[in-house]
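Missing here is one protein chain; the remaining ones are kept as they sit in the complex.
Chain nomenclature is as follows: A, B, C, D and E, assigned in order of appearance, with residue numbering initiated at 1 for each chain independently.
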Amino acid sequence: MNRLIEKANILIEALPYIRAFAGKTLVIKYGGHAQLDEALKAGFAEDVVLMKYIGLNPVIVHGGGPQISDMMKRLGKEPRFVNGVRVTDKETMEIVEMVLGGVINKEIVELITRHGGRAVGVSGKDGRLITAKPVKAAGGKRVDLGQVGDVDSIDPQILVDLTSNRYIPVIAPVGVGRDGRTYNINADLVAGAVARAVRAEKLVMLTDVAGILNAKGALIPTLSRKDIQRLIKSGTITSGMLPKVHACLTAVEGGVAKAHIIDGRVPHALLLEIFTKEGIGTEIIA
Amino acid sequence: MNRLIEKANILIEALPYIRAFAGKTLVIKYGGHAQLDEALKAGFAEDVVLMKYIGLNPVIVHGGGPQISDMMKRLGKEPRFVNGVRVTDKETMEIVEMVLGGVINKEIVELITRHGGRAVGVSGKDGRLITAKPVKAAGGKRVDLGQVGDVDSIDPQILVDLTSNRYIPVIAPVGVGRDGRTYNINADLVAGAVARAVRAEKLVMLTDVAGILNAKGALIPTLSRKDIQRLIKSGTITSGMLPKVHACLTAVEGGVAKAHIIDGRVPHALLLEIFTKEGIGTEIIA
Amino acid sequence: MNRLIEKANILIEALPYIRAFAGKTLVIKYGGHAQLDEALKAGFAEDVVLMKYIGLNPVIVHGGGPQISDMMKRLGKEPRFVNGVRVTDKETMEIVEMVLGGVINKEIVELITRHGGRAVGVSGKDGRLITAKPVKAAGGKRVDLGQVGDVDSIDPQILVDLTSNRYIPVIAPVGVGRDGRTYNINADLVAGAVARAVRAEKLVMLTDVAGILNAKGALIPTLSRKDIQRLIKSGTITSGMLPKVHACLTAVEGGVAKAHIIDGRVPHALLLEIFTKEGIGTEIIA
Amino acid sequence: MNRLIEKANILIEALPYIRAFAGKTLVIKYGGHAQLDEALKAGFAEDVVLMKYIGLNPVIVHGGGPQISDMMKRLGKEPRFVNGVRVTDKETMEIVEMVLGGVINKEIVELITRHGGRAVGVSGKDGRLITAKPVKAAGGKRVDLGQVGDVDSIDPQILVDLTSNRYIPVIAPVGVGRDGRTYNINADLVAGAVARAVRAEKLVMLTDVAGILNAKGALIPTLSRKDIQRLIKSGTITSGMLPKVHACLTAVEGGVAKAHIIDGRVPHALLLEIFTKEGIGTEIIA
Amino acid sequence: MNRLIEKANILIEALPYIRAFAGKTLVIKYGGHAQLDEALKAGFAEDVVLMKYIGLNPVIVHGGGPQISDMMKRLGKEPRFVNGVRVTDKETMEIVEMVLGGVINKEIVELITRHGGRAVGVSGKDGRLITAKPVKAAGGKRVDLGQVGDVDSIDPQILVDLTSNRYIPVIAPVGVGRDGRTYNINADLVAGAVARAVRAEKLVMLTDVAGILNAKGALIPTLSRKDIQRLIKSGTITSGMLPKVHACLTAVEGGVAKAHIIDGRVPHALLLEIFTKEGIGTEIIA
Partner (left out) sequence: MNRLIEKANILIEALPYIRAFAGKTLVIKYGGHAQLDEALKAGFAEDVVLMKYIGLNPVIVHGGGPQISDMMKRLGKEPRFVNGVRVTDKETMEIVEMVLGGVINKEIVELITRHGGRAVGVSGKDGRLITAKPVKAAGGKRVDLGQVGDVDSIDPQILVDLTSNRYIPVIAPVGVGRDGRTYNINADLVAGAVARAVRAEKLVMLTDVAGILNAKGALIPTLSRKDIQRLIKSGTITSGMLPKVHACLTAVEGGVAKAHIIDGRVPHALLLEIFTKEGIGTEIIA
C-alpha cells in the first residue's frame, strides 16, 4: 500500500506542471538514439501520448540522417558532406524524401498509434506547411550543396487544424522552394521555425548528449545568446550542435517561452523535462 | 536521475487509466476522516484537481453528520437518531441546511480552489437539482422522522452546465419535496442517485473502513447484489454501511459501470482507486 | 371586456422598457422587509422571473443581518457593532457564512424556483467570485473588526456562465482574502462591485425607506457625487445609507448606466422602477 | 402609487402565459378592420412586437380583398366572384400580386418596423415558400376560376431562417404551381397550412365578428370537428367563415395545439387571446 | 470527344476567377433588355445561380421604369419626368411600389427559383434595409419631385442574414424616409450604395449600351473619377448614364474593388465579365 501511495504522490507532484502547460503547444525535435533504440522509442511514444491526453499539444519534427545514408549506400550512392551538411543532388533528394516521408515519418506515426495516440504525418509539402529557400554555403564557405534548403516561411494552418481535431502532427523536414524544387532541410532548423510559427510554449531537442557542456565537460544548465556566441567563438559549441542552438535562439527570440537541449538517451527524457522541477539538459533563454 | 526516471515510469503507468477515463464523469461521496484530517483533505483536493486537469469530470457529494450534531449541541438541541437516521424536526432541518450548505459545502469549494481547481457548490435547491420525498420508516420500522427524505428525482442539467463550463460541482445533500418542504437526505443515497442520473463511469464512496469485510474481517474485493443480500441477512453488512451498498446498487443497476467503497483514510485513495490496476476497497457490480 | 383591453394597454406600455433592457444585466440588492414579508417576497420573485423571461438578466445579491443576529443569540453570542459594522470574530464568521450561504441564499433560490425561475445560489467562494480584503476601520475610526472585509476584486466568469445558461444567480456576500481567511462583506458593497464587474445596465437597491430624503423629509429624485458629498457632510445621509450610496457611486463611476435606491416595501417595486416612466426612489448618477 | 402597483400586478398576471409560450411560434391571420383602422393597426403592431420581444415567434399572414377590388376598379376591371371566390384571370392575378405583395405586405412590414420590430415580407415565391395547386370548384360547383389556387405544399425553411435571425415574417398569400403559374390563394388557408408546417403552438384568425355564433347569435367558446360539421350542415357557419374553420381544422389536426377565431375589432385582441385566462372568440380543437 | 475536351478546357479556364472570387459578394444592377427579353432573362438567371453554386454571393438590385409607366397609363395617369426623373406624387408612389415590389421583384425571384436558385425578394422596407431622404432637385434645378428619394443609409444586416443562409437577395429600390414616407429611388443609386455597404468585391451594372463610349463612339475600357468629370463636362456622359457612373464612383470610393458598366444585351454578360480575362464594357476605378 505504501508503494501505491508513493505512486499517487508522484502523480500529484506533476499537477503544477499539468496546470501550467494545459492547452499549450510543445514542439519536439525527435532524433538520435531515441529514434533508434526500441525501449527509448516506446518511452518516447508513451510520453507524447500521455502529454496529449492530459491536455498538452505535442508537435513532432524528426530527422533521419543515418537511415538516409544507409539507403544511399544500398542504392550504390556514396553520401557526401561539406562541413557536416549533406550535398543533395536530385537523386539524393529523392532518396531523402523517400526515407524521411515514406519510411521514418510513417514509422513514428505508427509508433504513436500503437501506444494509443492519433497521429498524422506530414511533410512540408502537405498543406503548404514549409516554404524553403536554397542554402548557398556551409560553415561560412560558399559551396554548391544542391537541394539543401533553409526555412523561408511556415504556414502553420495544417498544424492548427490537426491539433484542434485532436491529432498529434509528425513533420518530415522537407520543403518546397518558390522555384518549385524540393529541399532537404535540417530538422533542427525546422523544429525551431515551427515552434516560432505556432508560438509554442516550449521547444525540446532530443539529442545524444547530456546537453551543452563547458570546456571542462560539465553540463551548462542555462545559456543566453551572448553565452552562446562566446561558446561558439571559443570552439566549445561546434558542428552538429550549431543548428540546434541556432534553432533554439530562433524560437525563443520569436516568442517561444523556453527551449531545451536534452539527453534523449535518458528514458522518458521528455516527461522529465516537462514534469519535474529539476528539468534536464541545457535551457536556452532569449 | 534514476529516481526521476522511476517517477516518469509511474506517470506512464497511469496512461491506460487516463485514456480509459477521458471525458468520463466520476461521482465521489466525500466524508468521514477524509473530510476532517488536514493532510487527507489536501490529498483529496489534489486528487480531484488532478482528475479535472487530465480530462475526467469529478462531481463531489458530501455529508456532514458530526458537524451537524456539534452545531445542534451548541444551539442547545440534543441530536436524536432512530436506527441511525437523524430525526429532523423543523429547527434541526434549518441547522442541517445551514451546516451543510453554508459551512461544509463552501469549505470544500474553497479547499479545491486553493489547490488550483474551479469549484461551485450547490445544494439540491440550486437549479432544482434534487427533488425529495419524505422517508416514513427507519430500519424497516415506521416512525416519524420529520424532514428526513429520500431522492425522488434528479435534474442533472445544472451539473452538465457546470462541468461543461469546466467547474467541479460540489453537492450538499438537501432537497425540496413536492410539498415545498426542505428535506435532509443521506449523502450516500444522493451520490448514488446523482451517479445514475449523470450516467457516471464510476461511483466512489470514501469511508472510514477498508471496504466491506467478511465475517472473518477480511476485505471482500467484489460483491454482486446477491452477495450483498446474503451479507445483509447474515448481519455482516449493517447500519452505516447499508445506505452505501444500496446507493452503489442503485448506481450500477442504473447504468454506472462500477461502484466502489474505499478507505478514505488512505492518502490519495481516489487516485489509487482510479489510476492503479489493483484498486482498493470493495467493488460493487451490477 | 374593457377591463381586459385596459390590461392589454398596460402590457403595451411596458414595451419600450422591454426593448430598452433586452439582454441587459440588472444587479439587485435584495434585503430588508422585501426579504421578510411573505407577500413582498412573492412579489419580488415574480418580478425577477418575469424579467428573466422577457429577456433581462437579473443578478441578486442578498444580505441577512437580522437573521445572523438572531442565530448568534440562539448560540449564546451577543452581536457587537462598531459604527454599524458587525465585529466578526472567527465564531461569528462561521455563523455569518452558515446563515447567509446555508439558509438565506437557498431560501431565495427556492423562492425563485417556486415562481418558475431557475436560480443558482453562490457565495463569493464559488468559482472564486469574490476576493476580499480586510477592513481596518469603521466610520473613520481604526478598529479591530475581525473578519470584516471589503471587495478586493470580482471574477465575474461564474455569473457569465450561469446567466448564459439561463440561470438567475443569487449571491451571498462572503469572500475569501488572499490570506485564505473568509470575510463578511457588506451586501451593498458587493452589489456595487458586482454591478461594475459585469457592466450592469442598472443597480437597484431595495431598502426600507422611500429613497434618500432631504432635510425636510422629501424624496430627492436624483443625486450626483457632489450632491451626495454635501448631504453626507450636512448629516442628511447617515449610517446604513452610507454603504448604499457608496456602492451606487462605485457602480455608476465604473460604467453602470444608472443606480437606484428604492423602497422595497412597495409591492413589485422592481417592476415599477424598471417598467414605468416615473420610476421610484432616488437615482444616483455619475 | 396604487395605480402603478396595479399596473405591475397586471404584468405579473401575464407571467404564466409568457412562460408557457416561450420560444413557441404563433401564426396570425391578419385581416379585416384590424388591417384598415389606424388605431387597430397600431395596436396589432404593438402586440406583435411585444410578443417577439418577450420570446414568442409571431408569423403574420395577411389578405387584402377590398384593396384588390378597389385597384381592379381603378384599372377599369369589374371584380367577379363565384360563391365568394374571386375569378382570377391573368390580368386579375397580376393585380392581386401587385396589391398583396407590393402594397399591403410592405405596409405591414413598415407598420411593424415603425413600432420597433424587425419584419421581412415574403410572398409564397420567396424561398419557394408556397407551392400552389389550381382550385377547380367553388362552393361544391365545378367552375373555371382561373388562377385561384390552394396550398399544395409549404417549405418552411425561409420562415425558420427569418425567425432564427430574429425577424417577424409577413406572408402574402400568393403561390407558384408546378405548372409555373402564379396562384391567388385564400389567406385563411395559407395561414392554416403555414401553422401546420411550422408546428405552431397557436393559429389565431383576426376577423370582423365576435367569433362563431350559434343560431341564437350567442358566441360559441369551443368547437370540435363534429360540432363544425353540424353547424355547416345547419347553415350556421357559412360563406366567409368556411375557409377559416377549415384552416383551423387543418392546423389542429396537423399538430397545432389550438386555433382561435377572434374579434379583430377589439383593441389588442391578440394580447387578450394569448395573455389572459378568459381568451376571446371561438376556439377550434382537434 | 475533342469537342468535350474543348468544353473541359473552358471550365478550367474559369478556375482562376472562381478562386479569386470565392466567398466574395457581387452586387448586380439588373435592368433594361436583360430584364425584358426571354432568352436574356434565362441567361441572367443561369449566370446568377451558377455564381451562387460555385461560391460567390450575388445580390440583385432591379429597376422597372417601363413597367411602371405602363401601369400608370392603364390606371389613366400620365407619367411625367423632369430631367429624366419621374415626378412621384402619392398615387404614383403607390403604383411604383406595387409594380416594383409586387410584380417585378417576385418575377425575378421566381425566375431564379425556376433555374435552381433560392431567392428572396425584399424592398428597402424589409429589415429596414434602405433609409431614404427626399431629392429636392433634378439636373441641378430645384423642383418638387414628390416622393423621389436618394439613399440616406443602408442597414445590410438582412442581406448578410439571407446570404449566410444561402439565399440570393433581390432588392426593389424603394425606401422609407425618417419622415415615415415611402420613396422611389433610382435603382442604380441603390445598387451603388448597397455595394458599398456590403463591401462588395464588384458592382456590375447591366445596361443597354456597350459601355461608356468616347466622342467617336468607341468603347472606353477604363475610367477614373477625373476622366468621368471631364466626360460629363464635355457632354459625352449624359442623362441616364449619369446615375450609373455616380453609383459606380460611390461604390469604388467606398471600398468596392471594381465597378463595371456592361452590355446586358450580350448573352451571359455577367459570366463574361466575371470569368474571362477580357471582361466587357467599361470599368470604373477609384
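Note that in this section a residue touches a chain if its C-beta (ideal position, glycine included) is under 8 Å from a C-beta of that chain, and two chains touch if they have at least 3 such contacts.
Here the structure is a predicted model, which means the values were calculated and not measured.
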| item | value |
| --- | --- |
| Omitted chain - touching chains that are shown | A, E |
| Identified contact with the non-displayed chain, of A:E13, A:D89 or A:D126 | A:D126 |
| Hidden partner chain, touching residue among A:L15, A:L40, A:V85 or A:L100 | A:L100 |
| Residues from chain E at the interface with the omitted partner, ascending | 1, 4-5, 7-16, 18-19, 22, 43, 46-47, 49-50, 53-55, 116, 266-268, 271-272, 275-276, 278, 280 |
| Footprint left on chain A by the chain that the document does not show | 71, 74-76, 94, 97-103, 105-106, 109-110, 113-114, 118-123, 125-128, 158, 161-162, 165, 167, 174, 176, 180, 182 |
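By definition in this document, only the chains that are shown with their structure count from here on.
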| item | value |
| --- | --- |
| Label of the chain whose CA centroid is most distant from the centroid of chain A | D |
| Separation of mean Cα positions, chain E and chain C [Å, integer] | 57 |
| Chain D-chain E separation of Cα centroids, rounded to whole Å | 35 |
| Two or more partner chains touched - positions in chain C | none |
| Touching pairs among all chains present in the structure | A-B, B-C, C-D, D-E |
